[in-house]
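Below: the structure, in structure tokens.
Here the complex is missing a single protein chain, while all its other protein chains stay put.
Labels run A and B following the written order; every chain starts at residue 1.
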Amino acid sequence: MDSRISQTDGDEPRWISELKDHDDNSNQELYAVVAEYDTPDALMAACEQVRDAGFKDWDSITPFPVHGIDESMGIKQSILPWIVLGAGLTGGTIGLLLQWWTNAIAYPFIISGKPFFSLPANIPVIFELTILLSAFTAVGAMLALNLLPAFYHPLFRHPRMARYSSDRFAIVIEAKDRLFDREKVEALLKGAGSVGHEVLFAPEKRAPLPKVFHGVGILATLLTLVPLAYIAKARFTKSEDPRIHIIQDMDMQPKFKAQVPNELLGSLWGDARASLLPMEGTIARGEFVEDEALHYGQDESGNWVTSFPVEVDQALLERGRQRFDIYCSVCHGHAGDGNGSVNQRATALARFGGKGMAWAPPANFTDPRIVAQPVGELYNTVANGKNNMKGYAAQIPVEDRWAIVAYVRALQKAQTVPVDSLTDEQRDALGSN
Amino acid sequence: MASHGIELNENDLRMPASLRGLGGKLLGAGVLLTLIGVALGFTQAGLKHLMFAYITALAFTMTIVLGGLIWLLIQHVFRASWAVAIRRIGESIVRMMPLLILLFVPLLLLIATSSPESPNVIYKVFKWLDPSYVSGDADFLPNKQVVYGGYLNKGFFLIRLVGYFVILFFLARFFTSNSVKQDETGDVNTTRKMEKLSAPMIPLFALTITFLGLDLLMSLDPHWFSTIWGVYLFAGGMLSFNCVLALLMMTYQKHGALTKVIRTDHYHDVGKLMFAFVIFWSYIAFSQYLLIWYAHIPEEITFFAKRQENGWEWISVTLIFGHFAVPLLGLLSKHVKRHKPALAFWAVWLLVMHFVDMFWIVMPNYDAHHVPLPFVAIALALGFLSLIVGAAIKSASSKSIVAARDPRLGESLAYHNV
Partner (left out) sequence: MALERVMPAGLDNSSDDPSGRQALIVGNNTYESITEKVCGVVEDPKIDKRWLALFIVALGGLGMLGALIVYLIATGVGVWGNNTPVAWGWPIVNFVFWVGIGHAGTLISAILFLLRQDWRTSINRFAEAMTIFAVVCAGTFPGIHVGRIWVAYWLFPIPNQMAMWPNFRSPLLWDVFAVSTYASVSLVFWYMGMIPDLATIRDRAKHPLRRFGYGLLALGWRQNSRAWHRYEKAYGILAGLATPLVLSVHTIVSFDFAVSQLPGWHTTIFPPYFVAGAIFSGFAMVVTLAVPARAFYGMKDIITIRHLENMNKVILATGMMVGYAYAMEFFIAWYGGNRYEQFAFINRATGPYAWAYWIMVSCNVISPQVFWFKKARTSIPIMMVVAILVNIGMWFERFVITISSLSRDFVPSSWDYFRPTLVDIGMLIGSFGLFFTLFLLFLRFLPMIAMAEVKTVMNRPKQAESADKPEMAASLN
């Protein structure tokens, strides 16, 4: 495979004369001596000699990493692993702090019963960030320590450089080494078994950067400040404009909101609410009352009814007893004497529990005041409550309320009727219990 | 076989007398420690504690010997050459498989002689042996009755264990005796034979260690289960075996053996394996924990719930830092792996941690309400390990201490870590 650059018949290689054409003002100076070797073992042996001779500014060029050449050249171990370790620990710390701060401090929310700061759940991301930062640092630090990218290097002028990235090996000893002496170096390298050598020249000074680059650089730097300026402006000023909202989704819907006054509706109906009140006389389903006495225990004039609007028979009383035992006996007791289990408990608490335990006992139905109440009023008490007692309208349907009232009347009668008014059979029935 | 200038003569292949003596001393110490452990168990700790401690010690030693077996199988299947120089040391541990099996015998006898009419302490260890425990499960775990009938019962358990021991016995014998045979014959085909058999034996080994671990350790809590159990024990075993190997290599060299044969690079590689398996153990342990913690299913969480209360949480934290974080950082540097005293330190550290791991697995089944004193378990575990290592050294003394006619020995002696 021939060298890519063809040789001319001149005293000096063409590329050197070309250089002199272009860089009129720069001087070419000797950069290095390069010697070629054709096997890795030959190269390593030569490297040992160069190392032992005491050179410092030198290197070997190999198309692949040659194992053992680090010792042959006396290359010290790189600090790269320590840099990577630092980066890895940083990555792990960032992962931990990120997850702790975002999930436990800044935006804590309950999810799947996990604690806000769930260390086991945070491990995967901590691990990934450790690896990510370590890996990027390994590559970045390697390039930085190798001073790469470096698109210009005098070695690229070597006519056989292409071979050194393919199948040949070389040693480069730079002229700036304090032990450098051209003849001695060439002799040393030849003696070590090189198959040829070459001298390299390089300009004394690097060509200056064209002025355009300065301008472009300054412009680019200024341009990067523009977005930052916008951000600063946005951060510290207020604006009345609505924010830019590209993807609308279903964010701004053309609808009336329930609790927000709306002018359009106000102008149409006079009521700005989106949820209008029902019209006068609207009756909700299930709320039509045909028989006022049955439903309210009152007649048209608002007086309590004094007779039952339902048929009072044994079945009604049984139903009333059952319902009474469920709903009423806890406070009023099974006999309607006002000493149900709640009363017993509350009285005990009031006696022994201490401060603030005021208890008004439930009514005793044999109280003359209650005996005197018309059934309509009793019905109203069951449905709507009285004093501390809450109404049971929601739990007890209308028919059952009348059943309870009938049973209450029965209880009252049972406890207030004089014994003398009983027949003999009734007295015997009571006595035998 | 000459190899890059390293010639081995007769002396290099023989174990020095001082080392053989050490083997005897370790054997004696092992017997003594075991007896102390058992005595402590009978007098102070109680039979139930003794049984659980015995199982802890068995788990500790068994994982090391089995770790050695799989290490050996892997060397053969990979056709690796770096370890040929030290393989005989590893084989000496694997050769102790019959001794390990012997250590199981008291346990098996206890199980075999137990019955519902005359239950002994083993009923408190392997609860599924107890018929009243089994019937107690009928309402709450109906599908498990089949398992008690078909798997977790005395008869099949004993048959299975005998089966595992048969497999392990033959595996150990095949790979160690063929290696020794090659010392005389120098037959290259022996290497081929071992390579060829190692591949199918690895899956067989995997199933054996899994079910042995399941039967011995997982069934201590019959209601709990984990599919990764076998892998977890393998990880701990491989790690601990490499620690024992490193320590043995240093012991051999301290007594003047294998001085030409073992290089720093070999220690470096054993150190790398220790490091790799610290990471692997941690990965498996963490996976098991995370999945069970995350789903928090009552039937599974019992395992970790027990181990994060009543003092057991300290043992768990010890494992996190001592079995994972600290040795990870400690073994990271290659200089540590190449420096014998540092490597020995970490080897001992990790063996202690492996004991803590086995203690943490077994003992909460004895007492979940506080961490029991570990002395019986320590005495027994140290005793068993001493027995095995001592017997290994003594047994190795009658053979060549290097696989002298292995075709890859040359590569191993010349082996250079990059």
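Just so it is clear, a residue touches a chain if its C-beta (ideal position, glycine included) is under 8 Å from a C-beta of that chain, and two chains touch if they have at least 3 such contacts.
Computed from a predicted model, the values in this text were never measured in an experiment.
Screening A:48, A:70 or A:292 for touch with the missing chain picks out A:70. Touch with the chain that is not drawn comes from one residue among A:42, A:272 or A:330, which is A:42. Contact with the chain not shown here comes from a single listed residue; of A:30, A:53, A:98 or A:370, that residue is A:98.
The chain not shown here is touched by just one of B:151, B:169, B:349 or B:375, and that residue is B:151. For chain B, the residues touching the absent chain in the complete assembly are 4, 78-79, 82, 141-144, 146-147, 151, 188, 191-192, 195, 199-200, 202-203, 206-207, 210, 214, 225-231, 279, 283-284, 287-288, 290-292, 294-295, 297, 299, 407-408, 411, 414, 416, 418.
Counting over the whole complex, chain A has residues 1-4, 7, 13, 36, 38-42, 59-70, 73, 75, 78, 80-81, 84, 98-99, 102-103, 106-107, 109, 111-112, 114, 118, 121-122, 124-125, 127-129, 131-132, 134-136, 138-139, 141-143, 145-146, 148-153, 155-156, 159-162, 164-167, 172, 193, 195-199, 247, 249 touching the chain that is not drawn.
Going forward, only the chains that are shown with their structure count from here on.
Between chain A and chain B the centroid-to-centroid distance comes to 43 Å (mean Cα coordinates, whole Å). Residue ranges of chain B in contact with chain A, taken from their complex: 286, 289-290, 293-294, 296, 332, 416, 418. Taken together, the chain A residues at the contact with chain B in this complex read 67, 85, 113-114, 120-121, 123.
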